[in-house]
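Left out: one protein chain. Kept in place: all the others.
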Amino acid sequence: MRPDNQALPKKWILPALVIGLAGLMLTIAHFYREEGPQPLQEKDIPVVMGHREGCFLCHQEMTGLSPSHDPLAIGCSSCHQGNPLSADKEMAHQGVVKVPGNMETVMATCGQSDCHRDLAVKVTGSLMATGQGMVSVNRYVFGETQSPDGPGHLSHLSSSAADTHLRQLCVTCHLGFPKTVSAAIDEKSRGGGCTACHIDYSAEARQQMADYHQSRELPRLHPALNIKVGNERCFGCHSRSARISLNYEGWHETLLKPKEAKQLEKFRILQDRRVLTFQGADVHHEKGMLCLDCHSARDAMGDGTGYNHQGEQVEIACIDCHRQDQGRFVTYGDLDADSIKILQLRNVENRKSTEYLASDRTGRPLINLTRGPDGAVRFQGKLDQQPRELKTPAAACTAIPEHDRLTCQTCHTRWAPTCIECHTQYLPDKQRKDHYTGEKVQGVWREYKEEFLALPPVMGVRMDKRLKREVVDTFIPGMILTIGGISDNRPDSNAPPEKDPDRYQVFRRMFAPTFSHTVQLESRSCQSCHQDPRVLGLGEGRIEYGTVTDRTGEIPIQFTPESRRHPADGLPRDAWTSFLETKTRDTATRTGSRPFNRVEQQQVLRVGQCLLCHPPDPGNSARIYTRFAQALEERPSQCLQTPKPTQ
Amino acid sequence: MPGSIFNFWNLRCSTFGNLAFAAFIIAVVSGIPLSIAYDVERASDSLQLILLTSQSAVFFRSLHYWSGQAFLLFTLIHVIEHLSKNSERGLKEGLWLRLVLALLFAFFVMVSGFILKADVEGRMARQILSGLLEIIPMVGTELRIAVLGNADSLKLIYIHHLITTTLFIGIVIIEHMRRAWPELLSYVYLLGVSAMLAVLIPQGLQLSGAAKIRGPWYFMGLQELLHWIPNPLVVMVLLTGGLLIFLLLRWMKGAGSGWTKKGLFVLLVVYGVLTINNWGFRDANWNSLFF
Partner (left out) sequence: MNHTLKPVLLTRKSFLKITAILLSVYPLKLFYDVSRTRPGTGTQKQQVLTMDLPEGISFHTDIIAWREKDKTVFFAARCPHLGCQINRFENERLICPCHGSQFSMAGKVLEGPAVRDLTELSFAADAARRQYTVFLPN
């Protein structure tokens, strides 16, 4: 107890003064802030989707969007977030999303429950967003996993050797890579979520955006959001890796520099300074077809299933258009809501009285393959609405029983980009940007390429998961490469600072099944497969046939490779497999894919021996090649030896 | 130990009672310009227009909000302080009853303000409160009507927020404090802090249904309880029981009183833990990191 005569301690005045003054000053500052346009009336601020949209105070009369995306119908903040209830510029722009379509914000913007929720969910789980195969195969190649299948997501990468390799060299090619600049899609565009494919800057919109960067005058023309997905929107990403976008239009990437390009007859230089030569376009491109015309929305955006590899997600198949049978059709009333919506948006004529072909692989409708009331089946370009004739396969496609495992592209591929040998090395002294984090990192993965040629593809065998059987398909080198600079599955900071191809920890010789998108109308010649060792996966070289004494014996065949042998495994540097040997382990980037085994090589080459004397004209085809097993039995004795030198 | 902290605070700063009273007055006065602009017939729209067209209205609205939160917070601390000192035994019985009622009204004045925002959160809060009142047996519907009024109108809630509860709370505070005005220092603190918060953290409206809707901070613990206990009537019984025990504190003596107060404090801490779990560890779909 305090004695009565002791005074109570004084109350603290100073904190009160400080707090009071601070409050006063902030209040004054608040009232002297720059206000928005004045004086404001109710009519200046429209009501959109149940609330006042303050964005219109500055961003009036924004045009360029379709009626369903019109700002007066859905507002600005429903996509761009921010605070529509403030006239103060800074406050209004708090939390604003410049590019709503980016994957990181898509579920709150395009994918809101009232809008494109289902599509956004499918897309975020699709291969263009996850890149699962890219990650799982890369880890397999680097030796970090035992199989090319497995989990993986380009937005969840570690700091292992394989993943840092991806982060520096490959990771921008997925939808999760954010678009940060408001600009039209060009050759170098990568990522951006929904905006990767669906944003469309007209020339006028581009101009206004350029003006804005100069003079800060607000654009009045918003880029359109549409489904007019032309090839240029696929180009940025698909002109890399298997180069599908380039192949389709006939362009092959060389290793030349731009100033060396002038020596070429027909060349093209891309924005990123890669030099291309013309090798021959896909016949579908020559007919004016776009990527979109074959690849349905489900192909590209996914169907909700998380696939591991690209080939599993794709729905379209050659036989959908080039049918040998009647096909199954779906009526308009049975179409799914998305297909109906797309037909409405494209304003397709007579869509309600048309039937739609069901895809052979999945049974789901392909909306530009139709059957009208007259019973005729038609193909229609999705953007130009122009019909194109559907050709049925030639009789030759099914004439030879031994060809029943062949895919269409085995005979009808003009060329495929083929890389021979490379070396990938970790250089600890260099720096570069890690696209995953956006920051510069110490230690760089560099690829040293040897040759990059346009050649007819190699053949091999693939296990088709949908058909549940093996098929013969086209393959290109996934890689024939050495990787140096790895220590314990991590980039080795003690690796040599300069290129050293003789020092490596991993050697891989694996081919990848590919559909190179260079389809040609004419089939390749019989000789180009049956007599070409390179196509069989043996590498360039000379095949020589020997002699046998009786019909039951196998004709001895000799192969002399032309290319030098790779020190790592002794095989020719452009080969896939060994001559008359069966290789099954670590040969391909897909489980179930493999080069021809010993028996298959013998079977193919045996036909090649016949072709030396019996060209594949109609007479010989009828007598020999369409009944080959019996023809072998009936061989006269002169067939048992090879009369002239082999090619 | 807590007693000495309270004593220190009271001697150097302003008592929590004074601070709560000052906050109350600031909230009431700052509410006056708001009530001029606010139109209860088109509640959300009038608020949106206020926010867009008037800087001063934005300030007063945020000041009203922050001083209101401070009022509840300081009132609760004041109650804890004085219960720990057994001050309730010195109060007249009638006054104690009125104070408990005023505390209940204080929660209602706060949540009615939350509902009057008429945004997504406000509508949800109204629906939950309406549901909780309706399930009370026998008098539920009548109680709901008396408290919340017509389902499609905010008028009665507005009247309660502006007049009924405010008047009652004001009168009881004056009767309790035996003065009509808190001390100047408490005004300076409250105005200063509320103004700072009003400028730095202005209040908006929750327009989107997609964002996580939390509800007011003082009812987050209640939301957790409602999530865990399937029958909301059980929750109402628990709350009523708690309120009754609190009411009876005035007449408890000796060890009984001490243990009851400790028990209530433990319940308050548990409520705090539930609040933190709801606030920090649940996403918009009620998925939780822990439990």
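Labels for the chains are A and B, by order of writing; each one numbers its residues from 1.
Keep this in mind: contacts are C-beta pairs under 8 Å (C-beta built on N, C-alpha and C of every residue); 3 or more make two chains touch, one makes a residue touch a chain.
This one's a predicted model, so the numbers in the text were calculated from it and none came from an experiment.
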Please identify which of the visible chains the hidden chain touches across the whole complex. A, B
Only one of B:43, B:116, B:132 or B:162 touches the unshown chain, namely B:132
Considering the whole complex, which of B:80, B:124 or B:264 touches the chain not shown? B:124
For the chain not shown, which residue from A:98, A:117, A:266 or A:391 touches it across the whole complex? A:117
In the full complex, which bits of chain B touch the chain not displayed? Write them out. 123-124, 127-128, 130-132, 142, 145-146, 149-151, 156, 209-210, 213, 223, 226-232, 282, 284-286
By the contact criterion defined above, which parts of chain A meet the unshown chain? Give residue numbers in ascending order. 113-114, 117-118, 334, 336-338, 340
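One rule holds in what follows: only the chains that are shown with their structure count from here on.
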Which residues of chain B touch chain A once you look at their complex with the stated criterion? 11-14, 44-45, 48-49, 51-53, 55-56, 58-59, 185, 188-189, 191-196, 198-200, 202, 204-205, 207, 209-210
In the complex, chain A residues that touch chain B: 8-9, 11-13, 15-17, 19-24, 26-27, 29-31, 33, 35-36, 40-42, 45, 47, 50-52, 54, 57, 77, 83-88, 91, 108, 112-113
